[in-house]
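With one protein chain removed, the remaining protein chains of the complex are shown where they sit.
Chain naming follows the written order as A, B and C, and within any one chain the residues start at number 1.
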Amino acid sequence: MARVAMIVIDMLNPYRHQDAERLGGSVASIVKELGGLIARAHERDDVDLIYVNDNYGDFAATREDLVARALAGDRPDLVEPVLPPRDCPFLPKVRHSAFYGTSLEYLLRAQGVESVLLTGQVTEQCVLYSALDAYIRQFAIMVPPDCVAAIHPDLGRAALRMMERNMSARVVPAARCLPPAARSSAGRRR
Amino acid sequence: MARVAMIVIDMLNPYRHQDAERLGGSVASIVKELGGLIARAHERDDVDLIYVNDNYGDFAATREDLVARALAGDRPDLVEPVLPPRDCPFLPKVRHSAFYGTSLEYLLRAQGVESVLLTGQVTEQCVLYSALDAYIRQFAIMVPPDCVAAIHPDLGRAALRMMERNMSARVVPAARCLPPAARSSAGRRR
Amino acid sequence: MARVAMIVIDMLNPYRHQDAERLGGSVASIVKELGGLIARAHERDDVDLIYVNDNYGDFAATREDLVARALAGDRPDLVEPVLPPRDCPFLPKVRHSAFYGTSLEYLLRAQGVESVLLTGQVTEQCVLYSALDAYIRQFAIMVPPDCVAAIHPDLGRAALRMMERNMSARVVPAARCLPPAARSSAGRRR
Partner (left out) sequence: MARVAMIVIDMLNPYRHQDAERLGGSVASIVKELGGLIARAHERDDVDLIYVNDNYGDFAATREDLVARALAGDRPDLVEPVLPPRDCPFLPKVRHSAFYGTSLEYLLRAQGVESVLLTGQVTEQCVLYSALDAYIRQFAIMVPPDCVAAIHPDLGRAALRMMERNMSARVVPAARCLPPAARSSAGRRR
């Protein structure tokens, strides 16, 4: 089985932007499932868990700043369950795709990753754009519909269909995203 | 007014791939309008006309090869009206976005282009992906719905909405895409 | 005068790698001058000061981690005088060029920067490689020889000649790198 990386996109969000309320409703419906998938991925030796998060235009912001600002925002309840574990790669991004202006492609190749599991927000924006960039770089794509949040449900559904039909993405629920663990691994890689 | 580049995407197509028939129907409905817009753009001193076309996996193919193969395909009637003028930049591409693995970004910046007018096929695939890449690189986007062709009309419409809503694209008919010519320019730039 | 960005490359270094001793000697000879130039750039409204630093393969490392590890290394005396001001953009990099896998190009264009002032280490490696990437992206280049450190002095000199001759870089001492300040600016931009 090809090595998998789970990518968590833009979940550190103060939820104070336009459409934040609408988005918050969608995130509320996935955050528990996503938190569970993050925990399972983090335990696995054969899965890389990688956070990629917008810096919201502040290039001096540290990882701690981004965490603190998200927790101090309007929806800490949507942030706490999905905080990045301390030992996880954390890549700041500056535009919509998780690949643009980041080291994500380099990291995936250095780790021997062939398949990416895309989660987070927003389905019809950063998730879709990241899927596109993964696809043209020839990574296989999985997207669990119960771990991505949309602003506009119809566009979110269209985005999922585009990924499935035109990017050969596997659109499967979180419960079926990770391959069965080969063994009960006591510790984590690296 | 910012300098505009009209990008013609993937119109050299032998129409022998999966979904070619369905796509051909959509292309048939735009090819006359697109041919007219290409002619107007080509006449203008203040508009760059740039073709970006897939090499269909043949990295040894020349521009002449791609033209000849499209004309020898199943729908030469959809190719002839939109052939690239001899003096137009012609960039081979290898994946779905017109920016990936091409010199398009460099060319646009070297020409001082700030706004791209995206045309061609397929609305919900290469046109959408090229719009995304233009958007994150901060180019303004225009898309004339009467000059882009879809395979799946519903996904094509969703793609146009995504461009309009999430990439600030101006979705306007071909007749209103180019600014009024400042003057009757006898010759062409360069 | 075009907007300038001063780039400080890889100065957060624990100096425990191969050639660290040799490099340390060269850094010792520039660190005071570089510290002064950083201070002057930081004061200026019309100059962007940007740190780009290797993450040394640790994608979970925060900015604070990188600072702490450098200070806990073998040459804190070479780190303290050039620590990044808290409000400075700080971009982690993963390979040798400051542009590869980082948001540097995006940030420079977003700020309207046309000219980069390259400083730090190693002259014949990351500084040269960053100069190359700046050059092909059409940024003007300045390199103060008294603010870059080499491992091999002869290769460092060859690198400076390559930048000067083949990348049109201005190789001028730190004292002459920044244009005269237009006015005594009390505060800083942003």
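Just so it is clear, a residue touches a chain if its C-beta (ideal position, glycine included) is under 8 Å from a C-beta of that chain, and two chains touch if they have at least 3 such contacts.
Note that the structure is a prediction, hence the values are computed from the model and not measured.
For the options C:S26, C:S103 or C:Q125, the residue in contact with the chain missing from this view is C:Q125. Shown as candidates are C:A110, C:A140, C:A158 or C:V172; the residue that touches the absent chain is C:A158.
The set of subunit B residues touching the chain not shown comprises 50, 59-60, 62-64, 86-95, 100-103, 105-107. One chain is missing from the display, and on subunit A it is touched by residues 109-110, 138. Counting over the whole complex, subunit C has residues 95-97, 100, 124-125, 128-129, 132, 135-136, 152, 154-155, 158-159, 161-162, 165-166 touching the chain that is not drawn.
Just so we're on the same page, only the chains that are shown with their structure count from here on.
One finds 40 Å separating the Cα centroids of subunit B and subunit C.
Shown for subunit B are the residues in touch with two or more other chains, of which there are none.
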